[in-house]
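Take this structure, written in C-alpha cells, and hold onto it; I'll ask about it next.
Incomplete set of chains, arranged as in the complex.
As written, the chain order gives the labels A, B and C, with residue 1 at the start of each chain.
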Amino acid sequence: MEFKVRLNTQGRPPLEATAAFSAQSVLLGLTGPSGAGKTTLLRALAGLEKCAQVNVSSYRRSSPRIMMVFSEPCLFPHLSVEENLILARQYSADSGASLTTYTALCHCEHLLGRAAVSLSSGEAQRVALARALASQPDILLIDEGMGAIDSATRRAIISGLKQYATKTQLQVVLVSHDISDLALYADELALLEAGSLVCAGQVARVLGHYATETSLVPCLSLLEGKATDPDPRYPYHRFLCEGQVLYAHSRASFEEHVRLVVDARQVSLDKMDVNQSTLVNAFACQIVSMDTLSDAELRVTLRQGDTTLYAIISHLSRDRLGLTAGDAVTARFKLC
Amino acid sequence: DTLKVAVAANFAKPLEQFATAYNEKTGNRVIVSKASSGTLYAQINHGADIDVFLSADSSRPQQLLEDGRVNASDVVTYAIGRLGYIQRSNASPDVETLKTFALAPTTRLAIANPRLAPYGEAARQALTSLVLWQHVSGALVYGNNVLQVYQFYQSGNVDHALLAWSLIKGEPGAVQLSDELHQPIVQQLAITATGADKAAANAFVDYLLSDEVQTQLPQWGYQRTGTRE
Amino acid sequence: MSGDWTAIWLTLKLAVISSLILMIIATPLAWWLAKWQHPAKPIVQAVIALPLVLPPTVLGFYLLLAFSPQSWLGSGWESLTGGQLAFSFAGLVIGSVIYSLPFAVQPLYAGFVQLDIKYLETAGMLGLSRTAQIRRVILPMVKPHIITALGLAFAHTLGEFGVVLMIGGNIPGETQVLSISLYDHVESLNYGQAHQLAIGLLIFSLILMSLLYRLNRKGRDAWNSRSG
C-alpha cells in the first residue's frame, strides 16, 4: 500500500503524509498524540475528506476498495447484528461467503440475533469490525476501533486478523494509543505528529524514534530474527538475533520470523556472565549512550550489530553498578 | 348609525354602489360583508352581528323564517335575477347557438351547482326546457357559485357557460336567455336586525326597494321587483 | 348518499396517488436541500413553503389560469394527452401535489439534516450504491420523518378543498371529492348529511392514520434508549 495525502483547508490544522508500505506488510500501525490527525488521515484515505488530495494504491488493486472502522461502531440501528453483517456481505466481492469466519475472528457469534442498539460498547466494536471484514475490502482502516475490548480479547482479535489478512492479502491500518499492541503485531509502524508523518517504516526504527525523539511513553524496542532449532521440551520460539539465542512466545511470531517486543522498563542490565534468575533472555551488548529522562530515570541505549535495545534504569542502579557508555553489559528480560 | 349588511357575492357590486349612494343621501354608514349565501346563513344562524342579509336565492331567507329568527314581514324580494349564456365561437349568439352546441357538446359547459346556487338551478331548468339536459349532462362542470363559473370561462378552461346575466352583460358572445325558460330567480333579503337597529335596517331596505334603486337594476343585469307590501 | 360513496372512493384515490407522488418528489428534493450548502438556500426553502401562503382558492385560481389551453402548461398537456387539465383527475393530482409539497418536504428535510453522516459514509464504504444506500440505510433511519411527512400530506390531501373546488369543476366520479360534497352539504343546509359524512370521514381517517403511525412504533422504542 502506498499513499499520499494532503489536506490544507482553512480552519483546520494542515495534514501532509506520504508513505509506502511493502506488499508483505499486512498490519500497519499508526499512532501519535491525541489531535495529531490520525482520524483525519484515515478519513482522507477512505475518501471521506472531500477537501483532501489523496492517492492510495494497494498491491491487490490499483484502485483498492477501502473500508474504515470509526471509533464509534456506527452499526445500523434499524438492523440486527446479523442483518448488519449480511448487508455488508451482500455488497462485497464474494456475496456468498460464510459469515462464520468473521464472527469467529471478532468473537461475536453469540451476538448475531441481537438488535444492534442493545449492544455494550465492546460488543458493538467487535461487530463493527466483523461487518468491515464481511465487506471484504482491500484495505481496512481501523481508527481506535478496539478500545472498549478487554486486552486479552483484543490481542486475540488482532492476532487472528493478522493471520486472516496474510491469507487474503488484505492490508490493515490500525490506529491505536496502545503502542505495545502495535509493536507486537504491526509489520510496519508510522508515527503522526501535528499533521505530519515524523517517522514511518520498520517497527524497530519507528520505536527507536518514538523512544528517543518524542515525549510519548512507553519506550519499546524490537528484537527479531530467524527461528532456530526449537527445544522440544518447551513450546517457546527460539530465534537468533545478532547471533544470540533468544526466546519468545508463539503468539507474536509469524512463520519463520520471530519477534520480541521489550519494554525498556523491563530490561535489566548487569555485568555477570551466568544467568541465575528467571529472566530467560540474556542479550550481550554495548552501552551506546545514557540520557537522563528525569531526576529519577535514565534511558540507556544499547547496541549489538544492527539491533538497538533500550533500557530505562534508575540513577540508583547506574551508580550502584557504575555503568558508563562503552561498557559491555548483558541485558536481561523475560520472554513475552 | 352603521348598518351591517351581508350580501351574496353576486350582488355585492351593485350593493356597494347603492350603499355609497345611501350614505351620501342619509349620512348613515353601511358596512358590506360578502360571502356565499350558505356561509352567510350559517353565520347568521350562529350569532353573527348582521342587520340585513341579502341572499342570492329565496330558500335561505325562508329558512331563517322557518327557524323563527325573522318575521314574515322581514323577508322580501329585492331583485329578480336573469340567466345569461356566454360562449366564444359566435359574436352574436342566440338560443340556437346554445342548442347547436348542447346537442353535440365538444367541450364542457359550465353552470353553477344547482344544489347550491339559484343560477345553477335556473340553468338546469333552462336546459331541461330546451330538452338539452340529457345531451349536455355529461359535459357539465359545476362552479360553486356563478362567480366561479365566470372564472372557468374567463380563464379559458371552458368555452361555454350559463350564468348570471349580471356578470356578462355587455361582453362579446353573451346573450340573455328568456325568463320563460326557468322559474324566476327570486333574490330575497331578510332583516335580521333586532331592537334599536331594526329601524335603520328597515330604512335601508326601503331604500333598496325604492324606485330610485329598482330602476337601476336592469343596468346591473337584474329585473326589478314590485314594491314592498 | 350514493354520490358520497363515489366521492369517498375518489378522495381516497386522490389522497393515495398524491401522497405517493409527493413522497417521490419530496424525498430527493429534501435530500438535495439537506446536502446543498449555498447562501441562497433559505430562499429556496421559502419558495417551497410558498404554496401554503396563498389561500387555497386563490392558489386554485392561479392554477386555473395555468391549466387553461392558452397557457403553456395547459396546451402542453393537451397536445400530450389530448385531454384538458382543468376539471380532470390529473389536474386535481397536480394541484394537490403543489399544495401539499411543503408538508412533505419540510419534515424529510429536518430528518435528513439530523442523520449522522457517518452512517452514510459507512454504507458508502460497504459498497452500497446511492440507491441501495437510500433504500437500505437512509429511508429506514429517517422512518419517523417519512411517516410524519406521509401523514401530513395524506391528511392534507383528504381535507384539501379550496384548490380542488377551484380547478375540479365538481364533476361526480371525476373531480367531486369528499371535501367538496361535505362543503356542498353544509352550504345547502343539509346539516344532517354533513354531520354524517364528517363523522364518517373523521373515523375513517382516524383508523387509517393510526395504522400509519403504528408503523413508527416497532423497534423505535429501543433506538435511543441505550447508552452503549
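Here is the rule we use: a contact is a pair of C-beta atoms (placed from the backbone, for glycine too) under 8 Å apart; a residue touches a chain by one contact, two chains touch by 3 or more.
It should be emphasised that the depicted structure is a prediction, and the values quoted were computed from it without experimental measurement.
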{"item": "Whole-complex copy numbers (one chain of each kind is displayed here)", "value": "A x2, B x1, C x2"}
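In this text, only the chains that are shown with their structure count from here on.
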{"item": "Category of the chain touch graph - line, ring, star, complete, other", "value": "line"}
{"item": "Most central chain, Cα average position", "value": "C"}
{"item": "Chain B-chain C separation of Cα centroids, rounded to whole Å", "value": "37"}
{"item": "Distance from chain C to chain A - Cα centre to Cα centre, in angstrom", "value": "55"}
{"item": "Length of the line joining the C-alpha centres of chain A and chain B, rounded to whole Å", "value": "91"}
{"item": "Per-residue multi-chain contacts in chain A, two or more chains", "value": "none"}
{"item": "For chain C, residues contacting two or more additional chains", "value": "none"}
{"item": "Of all residues in chain C, those that touch chain A in their complex", "value": "116, 118-119, 121-123, 125-128, 132, 136-137, 140-141, 143, 219, 222-223, 225-226, 228"}
{"item": "Touch list for chain A against partner chain C, complex", "value": "46, 48, 65-68, 70, 72-74, 76-79, 87-88, 91-92, 115, 117-121, 124, 131, 135, 137"}
{"item": "Residue numbers on chain B that touch chain C, as the complex places them", "value": "36-39, 41-42, 59-60, 63, 108, 110, 113, 115-116, 140-144, 148, 151-152, 155-157"}
